[in-house]
Each structure stands twice: as structure tokens, then as C-alpha cells.
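Below is one structure, written out as C-alpha cells; the observations come after it.
Take a look at chain A:
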Amino acid sequence: MFEIRIHSRGGQGGVTAARLIALAAFYDGKQATATPFYGAERRGAPIVAFVRICDTAIRTCCQVKEPDLVVVLDPTLLSTVNVLKGLAPGGTVLLNSPHPVALDGFRVVTADLTGIALVLDLVIAGSPLLDTSVLGGLAKIGVITLDSAKRAIAENFTDPRNVAAAEKAYAEVAA
Partner candidate 1 sequence: MAEIPKEEYILPTTSACAGCSSSLCLRYILKASGPDTVLVIPACCTSVIQGMYPRTAVNVPVYNIAFAAAAACASGMSAAFRALGKKTNVIVYAGDGGTVDIGLQSLSGAFERETDFLYLCYDNEAYGNTGMQRSGATPVGARTTTTPAGKAHSRKDIEQIVEAHRPPYLATACSAYPTDLFSKVKKALTLPGSTFIHILAPCPTGWKFPPGKTIEMGKLAVKTGMWVLYEREYGKLAISAPSKAAMATPLPLADYLSPQGRFKGITPDQVQELEREIAARRERLLREAA
Partner candidate 2 sequence: MHTIATGNRGVAEAVREAKPGVVAAYPITPQTEIVELIAQYVAQGTMQATYIPVESEHSAMAACIGASATGIRTFTATSSQGLLYMHEMLHWAAGARLPIVMANVNRAVAPPWNVWADHTDALSQRDTGWLQVYVATAQEAYDTMLMAFRIAEHEDVLLPVMVNLDGFILSHTMQPLETTPAGDFIPPLSLPHAIDIKDPAAYSPLTGPEYYFGFRWEIERSMRDARQVIREVEEAFAGKFGRRYGPVEEYRTEDAEVVIVAMGTLGREAQVAVDRLRQEGIPAGAVRLRWFRPFARPDLAGREVVVIDRDYSFGFGGVLAHSLRATTPCNPYSVIAGLGGQEVTYADIAQFVRQRKPGEEFWFGVESHGDV
């Protein structure tokens, strides 16, 4: 079982991203679940969501405590939330950042998802949308395939810029 924890802020699309990642994994032929952790979220508040991907049925619904991969959609969370909690030494962090970031003892893959959203004008109510481009980054890392990512996105968004965002992230991320 491969477990992902996604850190974001309300309004950035972390929950949608979790659902799209699970759907893409499902299209890859895997079993997958997406579990948003619901608290009393407001716009801008830190939130987490979990994705599990497995070859066999997934019976657990609880929160992911020891993720195999952490996704951080907002780099400012690094200073307020322990995003590395439970991540095994050497584990991977996919971080939305325009600059390389070092996190001692972990493998950090950065992707300028905000930049991609701004270039493509994927902005709603002032928030750059990151929930589709992040799938491109995960595809590059090898968690899901790019084809399934594009299929999952296209089925949920009519605006073709969403698929374009994933493709752009896939092309830009060095994994």
C-alpha cells in the first residue's frame, strides 16, 4: 500500500487533488481511496487529505500516519505545520515552490505549481488552482501515469487548461 498525505490551505484544491490522484490511480488499475480530513476548515486554514493506492482492497479509512509521500501545496506551511511527521527518512516530499528547497534527510522534489497556474491563468477568487497541475508532478515521480492523470482531470474539468497544467508540471519537474 502506498500512502500519500497532502498538505494545503483551504481554497487551494488539496481535497480535489486527493480525489483526482485516487481516480488516476484507479484508472491505472489500482485500488485507491481519497480521504479528506474534515475539520472546521475555512479559506486559508491548513488542511490535510490522504490518498491510499494499493493492488488489493483497501480496508482502512483512518488518517495516514506514516506516509510514503508528502505533497505540500503551500510552502508557507513548512514553517507552521510539521509536514514531515511520520515520513520515513529518505522519503519524498513534492513541494510547490519556485526554488529548490532542502529538507535535511528527505528527498525534495519541487514544482512551481503556482507559477504554472498563473501562466495559464488558472485562478479562482484570487487563489491559483493547484489541484490539477500537482497530478503532473506525481506522474513524473511515478505515483500515477500521465495518461491516467489527464483522463481523471479531463473527466472532472471541461477547461482544457487543467490538463495543460498537469502536462506542464510533468515537463518541468525534475524527478
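Regarding candidate selection, all candidates are chains of the complex that A comes from, given by their letters.
In the analysis below, contacts are C-beta pairs under 8 Å (C-beta built on N, C-alpha and C of every residue); 3 or more make two chains touch, one makes a residue touch a chain; residues count from 1.
The model shown is predicted, which means the values in this text are computed figures rather than measured ones.
Touch between chain A and the candidates 1 or 2 in this complex is found for 2 only.
On the side of chain A, the complex with candidate 2 involves touching residues 18-19, 22-23, 26, 31-36, 38, 58-63, 65.
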